[in-house]
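Complex shown without one protein chain; remaining protein chains in place.
Order of writing sets the chain letters: A, B and C. Residues in each chain are counted from 1.
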Amino acid sequence: MHAFLQSVSAIAMPVLCAVVIVLVLPLLAGYIVLVERKVMAHMQARLGPMRVGPHGLLQPIADALKLVLKEDVIPMNADRMIFWFAPVISVTVALVAYSALPIGPAFQIADLNVGLLFIVAVSSLGIYGIVLGGWSSNSHYSLLGAMRSAAQLVSYEVAGGLALVSVLLLAGSLSMKEIVQAQLDQGVWFVFYVPFGFFIYLVASIAETNRAPFDLPEADSEIVAGYMTEYSGFRWALYFLAEYANVIIVAGVATTLFFGGWLRPLTRYRDHFPGTSVELLDVVPTLAMIALAVYCFRLAPEQPVRVQKRVMAAAGVKCLLFAAILLASLFGSDAVRQGVHGAFWFLVKVGAYIYCFMWFRFSFPRYRFDQLMRLSWQFLIPLALVNVIGVGVAIVLREKWDWNPFLSLVPTTLATLGFAAWLTAEESDFSDEAEGSAAGDAGEAAVNGGGE
Amino acid sequence: MIPVSHYLFLSLVLFAVGVVGVLTRRNVIIMLMSIELILNAVNINLVAFSRLYGSVDGQVFAIFVIADAAAEAAVGLGIILAFFRNRKTIHADEMHLLKW
Amino acid sequence: MVLANILFYFFALLAVGSSALMITRKNIVHAAVFLVTTLLATAGIFLQLEAEFLFVVQILVYAGGIMVLFVFVIMLVNLDIEMRAVRFNGQWKVAGALAFVLAMQVLTALWAGRKTFHLPAPPTALAAKNTEAVADALFSHFMLAFEVASILLLVAMIGAVVMGKRSAE
Partner (left out) sequence: MNAGQEAAGFGTAHGIDTTVLGENEIILNMGPQHPSTHGVLRIKLRLDGERVVDSECIIGYLHRGVEKIAEHRSYPQFAPYVDRMDYVAAVSNGLGYCEAVEKLLGAEAPPRARVVRTILAELQRIASHLLWLGTHALDIGALTPIFYAMREREEILKIFEKYCGARLTTHAFRIGGLQYETYDTFERDVKRFCEDFAQKIDQYETLLTENRIWIGRTKGVGVLSADDAIALGVTGPVLRASGVEWDVRKALPYAAYDRYQFEVPTRESGDTYDRYLVRIAEMRQARLICLQAVDGIPEGAIMARIGKVLKPPPGEVYHSIEGPKGELGYYIVSDGTIQPYRVRVRPPSFFNLQAFHRMARGAMVADVVAIIGSIDIVLGEVDR
């Protein structure tokens, strides 16, 4: 019995983290959707959600309510069991992947020594949710979406995995915590060491999460909604949740591997406030939150309705609360300070990465399926291979001949760049031959268009 | 501690189920999946012994087995697809002509 | 370690149960889902045996790769015909006999070795550095086998491409 209690107490903290993640994630996903809609709206010269709460701040809650209350339609000839189960697979798998993601040094469910591989492996299971959901709907659109998805995910996993390998070689570990530690020790974020690794991972992660311009499995203008076509109500919401959970996962992995995880920018600059142990740069998060709060308070009186004024003010108060927590943690123990501030920086970086996702989504048209495949197999994977080999060479240079770590990676980057240029040139040669002289005279539009 | 014989017994059961599957089902894909199950059972064995003797050799073997399973699945499914294209069936009983 | 023991029996039951369901389902997609479940349960057993790297490889390669290929192919072949077909062929007796013989063999072996088959306390060095240990063994002692395996995979890949390619009909 004693042993049992011991093992229970050992898992208390991880369970707590897990509960927090499961509770917070849907809310977070909802607000990412809101931010996405607002960002999209502002990029497209309009306002976006404005009605539910000030600037649409309560929109996610309204949406969630609507989705839960909606009728749940199951098509007549669907495979009911799998139709019911597929979205659950998607969500479960996405949530399981969080168990190895370190949100700050303190907040991690399990520091597996194969943490990175675990995340990649578990994420690769998410495909079942999509494929089975698409298949069980018994609809051609769904099936097309499922097939596209299966092929796409498998292809881009290879490219993304190879991009991760370049970081593994540099960090020498698969544990997420140790990768961050390695970046702290080497004093540089790995994105500066292997920019191409990051680029490949960026593209592959967009494709793996089925986001535009790689959103073919759910391309609404072609196959209606792909594998989600027949889903409605809560089940559909589960898919939605899984998608955003996956976005956060890939953003978290990219942050951890390429952007120093929970590390503050400029970790080497460690000047203190005179007479205290508080570092100068550690007050930046507090100031940022205060600035946000001030912004909210200034917006509050401008809201049209009293309720909206209050909600806006409440948002400001919440920001102040965060600021207070961040400030208080500065005077706590080292573990508390690093835990709180680490989580702050981690989330900020994840947010920036997700913002890039949104930016791409609103800027680019969608790829066609064969182009998508060609991009992965004929461009990204060869590029990633060259990159990995180059990083291997750089490590040899560094360890055998004592090269400067940064200098040793410059040839790698240049070689990869050259290879990328060569691949691109090859590709456009190919299309030139295939399509005659059509390529490259896009500027002729202006000629035909005349002008003044 | 769980005695290693329990692992072996589990492995045995999975192996037997796999054998029954291969021998009794008519669908070639399910037969192929049963073979995967058999390989999987072997892996449990290997890993259990690896743990028993405190050496990673068993795990390395298991990795080779997985590689083999991947190769087998790829070729097997390729054959099945080609066969299905030509004969519109994936039943073992109907694969009695030694030609396409 | 009570929890670990519970986990083992949980995963073992899951594996056996879903494998039995796998070979009896009429619908191939259901069978594939149950096989995935079996494989994941096996992965759990690997983790419980402190073979972390293999646990991840099992999920990544087996469940996330090979089985996806299976599901993909299942969707390519026409299922409607399958649903109406007879599920089993008439080899129950042979299968039963073979399974029985195998079972007897292994049980005999188990009985003979019942004294030796106990897991020692986990050697902590192995557990902590599982990935490194596997890599060391793989790239030193088993280097040749590793290369052979990679050639096998290459051959299989080419073979699959040749097989899957549509012939000029």
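Please note the rule applied: a residue touches a chain if its C-beta (ideal position, glycine included) is under 8 Å from a C-beta of that chain, and two chains touch if they have at least 3 such contacts.
Source: prediction; values computed, not measured.
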| item | value |
| --- | --- |
| Identified contact with the non-displayed chain, of A:Y31, A:F192, A:Y295 or A:F362 | A:F362 |
| Residues of chain A (touch criterion as defined above) contacting the omitted chain | 40, 43-46, 140-141, 143-144, 148, 212-213, 215-216, 219-224, 361-371, 431, 434-436, 438-439, 442, 444-445, 448-452 |
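Methods note: only the chains that are shown with their structure count from here on.
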| item | value |
| --- | --- |
| Chain contact topology (line, ring, star, complete or other) | line |
| Chain A and chain C, separation of their C-alpha mean positions in angstrom | 32 |
| Intercentroid distance (Cα basis), chain B paired with chain A, Å | 36 |
| Centre-of-Cα separation between chain C and chain B, whole angstrom | 6 |
| Interface hub residues of chain C, defined as touching at least two other chains | 1, 53, 57, 65, 130 |
| Complex contacts: residues of chain B adjacent to chain C | 1-10, 12-27, 29-30, 32-34, 36-37, 40, 43-44, 47-48, 50-52, 54, 56-57, 59-60, 62-64, 66-75, 77-82, 84-85, 88-93 |
| Of chain C, residues touching chain A in the complex | 1-4, 27, 29-30, 33, 36, 52-53, 55-57, 59-60, 63-65, 68, 71-72, 75, 128-131 |
| Residue numbers on chain C that touch chain B, as the complex places them | 1, 5, 8, 12, 15-16, 19-20, 22-23, 28, 31-32, 35, 38-39, 42, 45-46, 49-51, 53-54, 57-58, 61-62, 65-66, 69-70, 73-74, 76-78, 81-82, 85-89, 91-92, 94-96, 98-99, 102-103, 106-107, 109-110, 113-114, 117-123, 126, 130, 133-134, 136-138, 141-142, 145, 149, 152-153, 155-157, 159-164, 166 |
